[in-house]
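Moving on to chain A:
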Amino acid sequence: MKRREFIILTSIGATGATLSACGNPENKLIPALIPDEEYVPGLDYWKSTSCEMCQAGCGLLVRTREHKANKIEGNPQHPVNRGSLCARGQAAVQSLYNPDRIEGPLRRAGERGSGRFENISWEEAFEELTAKLGEIKSRKESVGFLTGDASGVTGLAAEILASSLDNGRLIDAHGLNDLWIRAGYENAYHQPIIPSFDIANARYLISFGARFLETWRSPVSDSLAFGEFRGAAIRGKFVQVEPRMSLTAANADEWLPAAVGTESMIALALAQVIVREGLSKIPIQQNAFSLDDYAPEKTESATGIGAEKIIRIAREFASSQPALAIGSGTSVIEQQADAEAGLKRIEAIHLLNKIAGNEEKPGGVLLPLPGIDPFAKWRGKGRWLPLTGKSISGLSALLIHQSNPVFAIPHTADAIKSVPLIVSFSSFPDETSQIADLVLPDHTWFEGWNIKAAPSVKSGAVVNLTQPVVSPQLNTKQTADALLAVARSMGISPPFENAEEMTQQAASEIAKVAGATDAEEFRASFTERGFWTGKPGRIKGGSTPKSSSSEVIDEVASLAKQGHASEFPFILLTYEHPSLGFGNQANLPALQELPDPMTGVIWGSWVEINPQTANKLGVADGDLVEVETPHGSLKAPAVVYAAIRPEVIAMPFGQGHASMGRYAENRGANPATINPVAAALQSDTAAVRAKITKLSEQAAHIRFGTTLPERPHIER
Partner candidate 1 sequence: MMNETEKTQKPQWAMAIDLDRCTGCEACVVACRIENNIAVVGPEESARDRSMNWIRIERYMEGEFPDVRVRFRPVLCQHCQEAPCEPVCPVYATYHTEEGLNAQVYNRCVGTRYCANNCPYSVRFFNFFDPQWPAPLEKSLNPEVSIRTRGVMEKCTFCIQRIRKGEEKARDEDRAVRDGDVIPACVGSCPTKAMYFGNIADSNSEVARLARSNRAERLMEDLGTEPRVIYLRKRDQA
Partner candidate 2 sequence: MHTKAGAFDKVNEATMAMNRLRMEGFTPKDITMMSSEPLPLDEDDEKSRSLIWLFSILGGILGGVGATLLTTLASKQMNLVTGGMPIVAPWAFGIIVFEMSALGAILAALGRMVYEARLLRRGVGAEYGSVVAQGKIVVAVDCADETRAQNAERVFASCGAEMI
């Protein structure tokens, strides 16, 4: 970034003597525009931006020197992460400097899927794209825009470009997951909100499958809260209910390995005990559940958790103040193909909060106003659809950005491959870009602009600014800029020149909400700090209509395949990898070599099997097994894992890339191929029936550390 260089002095120290000698107060971000001639080599220049490795929206300070970013720290002033940062965020510099980035625009040279491309110029790329879109428009055919950045600049640019076409279809890569979560809370709280939970101040916490220390919603923010929860004068007690012990459950004081899909039964059993013993603080009106059916004595055989334990925990929950129950947004066993039942479960979990009477109280459930949409002023031009089989059917062109559906949701791959024109904006040679006709590589978020609302925190709404910390490293272009350029050549005049202008204008709108008198000053401070936080307000303008939860229910029903227990005796859980996520981070070497905290596995996939089960199947730790579900099968090495129910096997997402650069390719297996519901919902708890067979082949199985009395993989 040559035009703007920000030096930011921060409380995290380590900024160099000359800067601290300026006499500026600490804990304040001091902006300074450093023209090239004033740039001092050997000094650290700290720049603020926002993390886009997940949806949590942590604030970052990036340390740069000689125009190179070399370290990311959490922004100490940012209300979400308060200076802390997770493993993914720490590793993000390796995406900027990834050796396998796509260096410039490409046009397919061989057969589709052959992986042969030729280099073209951006002018050629735009010309070709404009011409093809023009043709499609003239034929009145549909063009799809699939993006993982629907709420950011790309989404708005896509809306603008879509408005220039007659049949533009906007598809949100996170749409299903988003809808699913929203629908759950809407069921529970009868309001279109996503509540936040005051874990820090709770004294009793029951989590139903929410891996809030790893992947759920906002891991850093929740970890900070958990630290306070643990560090408080009266130490909080934490109970985790889930069939397979995750890192989060490992940190619980008590782990209740309830059978898959029975979390809600546990919740209702707890509620039943509290109500029947008259421990509830507030009167419980009759609700959708007939609680007596869920008495712990009646449900213990189904859940696998003894009644005495439930009664004890119920009493503890009722007697601890404040007590809080949180739950994963999804909980569904696919065999039942009953997404509605899953939604009902969220309601059951939150019944406990109602019984505890903790709404809008410290240590309880906070129901914030809906967050700010920075682009509200320019909305209303399109409706975002979730990524489903339906939403990608019948397209003549599909523009794909920040999404890798061929890998992440493999059941959409055939539909995508049948689209005549595929344009990928991927920065990396992922599976989807490999079948594209045109590849127009995006900047990484270290090089581009964006503005987004982060999930609200206790103190209020948060709007994050992502801004360039280094100049573009390769011949890439920010996708929003590219879409606007195409829109202009399609004959419309967008209200913005580029993404930078979009963020600046959006910032001016936020200034109004914030009540800033001087918009210019607000923008300057916003740019320095990289975020704004305050009381949420509504920006005048439209809003993007959201789809209804019925789309989720329909999609799950269409994807689910019945499998019979006699043929598929096990239940497979597929979960988000703590660091590799759903596979988007698989090309970062630091994360590939980061041991999974529970199993120690690095550089590969694994299947967790209970020792009893493994014994029955004759499977030893490290043996290669085949996991088969009604949807297909895959091979992965077994990890004999004590902390999982005997009828359950578990496997993380994240690996199994056929293409995505040297670090990700041909490593492990992708469970999305055998559990499409979980893949589509991006859910940890969508289970599927499965069977396991031991194979005689050797598995590539690498682990860091062991706790076993003798290393099982001595023979390598």
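Quick note on selection: all candidates are chains of the complex that A comes from, given by their letters.
As a working rule, a contact is a pair of C-beta atoms (placed from the backbone, for glycine too) under 8 Å apart; a residue touches a chain by one contact, two chains touch by 3 or more; residues count from 1.
Just so you know, these numbers come straight off a predicted model, no measurement behind them.
By the touch rule above, chain A in this complex touches candidate 1 out of 1 or 2. Across the complex, chain A meets candidate 1 through its residues 11-17, 20-21, 42, 65-66, 68-74, 81, 83-91, 93-94, 96-99, 213-214, 219-220, 223-224, 226-227, 230-231, 235, 245, 247-248, 250-251, 253, 255, 257, 473, 578-579, 589-595, 597-598, 600, 602-604, 610-612, 642-646, 662, 667, 700, 702, 704-705, 707, 716.
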